[in-house]
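Removed: one protein chain of the complex. Kept in place: all other protein chains.
Showing chain A:
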């Protein structure tokens, strides 16, 4: 299956932490990857008997538990999710400009994503999903942690514009099984928490329409990131609970690009 999805991989702009991640902009040659690294069913969908929710197990149980513990604090902008709240305007600005360019939308419109179907994989409390809905998109938010989805749903119902968001407690792999596809797939700050990044990227690719867009963000595996995102954020400033991130699960831009290439996605 030839995928012609263009991907914009961004590595996290930790404005406040100054992690050294430059936006990855490889030349976009619109190389059509006709090579089918189409995921063979047996590979991607490993059965996981333990957790019925994450039948395809690109997720780690301990990661789920970590997030379930602090899910009540999603919308507390001074709580454990403070870095995400602070980062939100920056990544929304990036998403807005990139998607407007990709889908040829008017950047001065107040609802430039009108008519676009977007899925927010690992939506958490909906910090990204809600602004996307306000910008006009038809948003589906998925997260493997049940509590997160509950919180997200309740918060979104407070505002008529965001109450249209469809929240599901499920995983990317399951969505692929259901055969759903979207114009844009967002996986921001998720891939460092998955067990198998490659499988995860394959699912993301499968969820994206041809000529759609996939946006991934994560923390670079660099010394600077170690110093800022782990030592400073978790141990010194206590912005995040200890153990939120593991340096070994971080990906460098090159590694991520390689993974994505293998799934048949153009990186730009």
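Here is the rule we go by: a residue touches a chain if its C-beta (ideal position, glycine included) is under 8 Å from a C-beta of that chain, and two chains touch if they have at least 3 such contacts; residues count from 1.
Just so we're on the same page, contacts and distances are computed from a predicted model.
Enquirer: Which listed name, "Ubiquinone biosynthesis monooxygenase COQ6, mitochondrial", "Pyruvate dehydrogenase E1 component subunit beta", "Radial spoke head protein 9 homolog" or "Large ribosomal subunit protein bL17m", is the one UniProt assigns to the chain that has been left out?
Expert: "Ubiquinone biosynthesis monooxygenase COQ6, mitochondrial"
Enquirer: Of A:60, A:102, A:117 or A:134, which residue touches the hidden chain?
Expert: With A:60, A:102, A:117 or A:134 as choices, the missing chain is touched by A:134.
Enquirer: Touching the absent chain: which residues on chain A qualify?
Expert: With respect to the unshown chain, the touching residues of chain A are 72, 75-77, 85-86, 88-89, 92-93, 96, 108, 110, 130-135, 151, 154-155, 157-160, 163.
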